[in-house]
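Would you mind keeping the following structure in view while I ask a few things?
All protein chains of the complex are present and in place, except for one that has been dropped.
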Amino acid sequence: MIRFESDYLEGAHPAVLRRLWDANTEQTPGYGEDAYCEEARALIRELCGLPEAAVHFLVGGTQVNRTVISAALRPHQGVVAADTGHIAVHETGAVEAGGHKVLTLPSHDGKLRAADVEALCAAHWADASFEHMVQPGMVYISNSTEIGTVYSRGELEDLYAVCRARGLPLYIDGARLGCALAAEGCGYTLAEMARLCDVFTIGGTKQGALFGEALVISHPALQKDFRYFIKQNGGMLAKGRLLGLQFLALLEDGLYDRISRQEVALALRLRDGLRERGWTFLVDSPTNQQFPILPDRLLSELKKDFGFSFWQSMGDGSSAVRFCTSWATTPEQVDALLAAIPHR
Amino acid sequence: MIRFESDYLEGAHPAVLRRLWDANTEQTPGYGEDAYCEEARALIRELCGLPEAAVHFLVGGTQVNRTVISAALRPHQGVVAADTGHIAVHETGAVEAGGHKVLTLPSHDGKLRAADVEALCAAHWADASFEHMVQPGMVYISNSTEIGTVYSRGELEDLYAVCRARGLPLYIDGARLGCALAAEGCGYTLAEMARLCDVFTIGGTKQGALFGEALVISHPALQKDFRYFIKQNGGMLAKGRLLGLQFLALLEDGLYDRISRQEVALALRLRDGLRERGWTFLVDSPTNQQFPILPDRLLSELKKDFGFSFWQSMGDGSSAVRFCTSWATTPEQVDALLAAIPHR
Amino acid sequence: MIRFESDYLEGAHPAVLRRLWDANTEQTPGYGEDAYCEEARALIRELCGLPEAAVHFLVGGTQVNRTVISAALRPHQGVVAADTGHIAVHETGAVEAGGHKVLTLPSHDGKLRAADVEALCAAHWADASFEHMVQPGMVYISNSTEIGTVYSRGELEDLYAVCRARGLPLYIDGARLGCALAAEGCGYTLAEMARLCDVFTIGGTKQGALFGEALVISHPALQKDFRYFIKQNGGMLAKGRLLGLQFLALLEDGLYDRISRQEVALALRLRDGLRERGWTFLVDSPTNQQFPILPDRLLSELKKDFGFSFWQSMGDGSSAVRFCTSWATTPEQVDALLAAIPHR
Partner (left out) sequence: MIRFESDYLEGAHPAVLRRLWDANTEQTPGYGEDAYCEEARALIRELCGLPEAAVHFLVGGTQVNRTVISAALRPHQGVVAADTGHIAVHETGAVEAGGHKVLTLPSHDGKLRAADVEALCAAHWADASFEHMVQPGMVYISNSTEIGTVYSRGELEDLYAVCRARGLPLYIDGARLGCALAAEGCGYTLAEMARLCDVFTIGGTKQGALFGEALVISHPALQKDFRYFIKQNGGMLAKGRLLGLQFLALLEDGLYDRISRQEVALALRLRDGLRERGWTFLVDSPTNQQFPILPDRLLSELKKDFGFSFWQSMGDGSSAVRFCTSWATTPEQVDALLAAIPHR
């Protein structure tokens, strides 16, 4: 059985795990106030070219999303997101549990369009009943998106221009940020993207860590008192150094990029092999998640030997499914999968 | 520098870490639906003598507290706790952020008294304005407590009798449950305690794990839909097996008990050494946290070589401080500390 | 200036106001525990044919919606509503502020379809990630709807059948219930409708009262502890008898029905006059809200002498606007309006 259903099926990259092992018996302060976390924070500020940014480490994605969003919004405000956005669909209403509506806009291949955000804001403030409606208070996007697509530099610039004009902080959920930056055709670096938003995460879980998201806050108002929010939301790890150590291992010598590039390369190898065999895709993804459309009969056969996630029925006897690569995926695994898929 | 300020200054017991290492490249489903978690759940049910209990794994204590409490209460209800309780003092209002008041009662050496809970309930329902007040909806205790004390069997029986009579689920925060069960004079086993409450945790972080709390829910109504609550509260770890593997390592051959007994033994060695030297304590603790009262001048000297936590000034030139032992503490470390403390 | 922009532009029907005046100096207990409220409750139970129902009086619609919904749902649940539903659009996120998502489904002339609710539920429980999504926990409809339409008996029966099968309480927001029951072609009585849901309101504000919504809860589980929720949500009026007195005035001799029938009759007189003049409507409404589509140029003229609400631009130089009738509307006012509108 070779599993491709998600990118969190294995543990951590060995270099990450070794780092935890090496420091294991050392004594350090708790709650992220140790020297490893400090070092990792400094490294991230440097890599992002944001010397004034606040950097925090949290355990998981839903946790960091609910923490950032509830810290940023006042009670009458909502967060704008694509209707496919993780916070809109797959976090069991964590944003609402924090008191806020997710104001959804149509997804365009998983992405939010600047013009749609502008139109929403314009409509809100033009409405005679605006005080009876939730006020847009923040914009959330994921990059890469939930369906593997990546914002272009121009798309980010347009979105951020609208956000600044409307006074809305822009938050980028980077659970798969490494894959976005390593994507085929991505035209910007981490430091360049960092200047096109107010707060973002660098996801560890799906790019080589056991767990962990690094949160980078450049917007000064969002930095204030942030550790209180982490604690309140249950995100302050007692042995906080586990997060600092992992991000050091990933970032201090480029491992994060190498893992991300390899994840993407293997996913594109799969994509290209499927294309050669004549299969089409739900969406054109340049990252580590691929969504081919395959006959249900073939899928029934495949699932005896391979793991993948059902995505959606196409209603014609075929379905879109998801295949993900991770830090641990090998070329041989991809080739074994391709070997099991005939030409169309 | 030898540090005693808390019990989460080091990583995990080597056997725990090795377990993670050994399974590292294996592929398993995410979100705690893997075979390791299943095995750990079955083992915990067996150890607790609760074949019908639901068992879940969460990352940290504040997270599990807010999740359990918000799942158990209706909006008009509050959770009863000692005024020293962790949820009342040190979770940045996580319970309130979930919409609920913490109804505090006086602490008796860190413990809640059955008679006080009964009196609170009686007063609530006797009050003509009862609908204008928060209704008691659950009782929270920690065992061992925040100041190292342990509930006796009789105290638990009395408390649980009141809780059942009043229809209040009893929740035991077992962040240091191992130390409670290993405490000098604790007259009950895990399985015995499990029958004296409705829901409790077995804390991993402070007894040998990198992180993790096992949540055991025997009360059927609290079991319903619980995984939704974990996800909503940001507690569903993508690589959930990390929790199952750690609890397997701790519980399958008694390591958890051995660690706890060693933590307690070393803390009592410290206590006894201090007693011999004539020093007194803020509270009589039979577990891994000790709170001696020492002269401020001595403390200033000590802190050059030893870590400890300031607890409270006694107002007479002396202070109560906290010394904790952990899975990694050695007899040599304790003896080094004792050697640095003179007779009174 | 004659105003039709809403149905809350005047005070109360004189009979209602007189009732308040007559009891003004009498001394009664507060918070709705007076004899007038008791009498009004008994009367409502009788009129609804629900001898076991709990009846409460609250001040306003958003208040009663947030109170009912937060009392009914557990934290991981959301309330299903049409995307035009008042709670989804015009309550400034009050439901989300209470912690819950509004799960919107497409509006069919302002109404929710049973089949859509069933499909949502089926999809939720069939999804492998169901625990990562908000669970449907209640269904909300308004009758008459926000755009004046009315559920047929068959539509209510179908919806309630789905709700019962799926274990979802059905809540009917009856802010304009009188008009629904008085609507052209409505084939059921108050008592009949009362048996086709679990909880509903009888709106006072828009049918002759100064303010006030009577809440009727037939579902036993929703009745429990309900006054706590009213207090917590700021809905427990100190001089609660003001609500009981108003509902007595409205209901004890059929005034509520007479007002509602007159509101509807005058709105239909307007509708028919507009139809005769060749104008069309955004929606076919049989109640006191009418939404004709008129040329923007004509509307500019009209608004010098008449009040109405802008609803939506049709993009062709014409707009849909809302005209409402109230307890105070006269035939002469409607005729004056019609006289100002030419044939198409």
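Things worth noting here:
Just so it is clear, A, B and C label the chains in written order, and each chain counts residues from 1 on its own.
What we mean here is this: contacts are C-beta pairs under 8 Å (C-beta built on N, C-alpha and C of every residue); 3 or more make two chains touch, one makes a residue touch a chain.
This is a predicted model, so every value here is computed, not measured.
Touching the chain that is not shown, out of C:60, C:273 or C:295: C:60 (per the contact rule at the top).
Within the full complex, the residue among C:104, C:144, C:205 or C:262 touching the omitted chain is C:205. When the whole complex is considered, the residue among B:45, B:76 or B:111 that touches the unshown chain is B:76. By the touch definition given at the top, subunit A reaches the unshown chain through residues 70-71, 74-76, 98-99, 131-132, 135, 225, 227-229, 231-232, 236. For subunit B, the residues touching the chain absent from view are 75-76, 78, 89-93, 96-102, 128-129, 131-134, 309-310.
For subunit C, the list of residues touching the undisplayed chain reads 1-3, 5-6, 8-12, 14, 17, 20-21, 23-30, 59-64, 66-67, 91-94, 97-98, 205-206, 210-211, 228-229, 231-239, 242, 307, 328.
What we mean here is this: only the chains that are shown with their structure count from here on.
Centroids of subunit A and subunit C (each the mean of its C-alpha atoms) stand 42 Å apart. If each chain is reduced to the centroid of its CA atoms, subunit A and subunit B end up 33 Å from each other. Residue positions of subunit A with contacts to 2 or more other chains are 91-93, 97-98.
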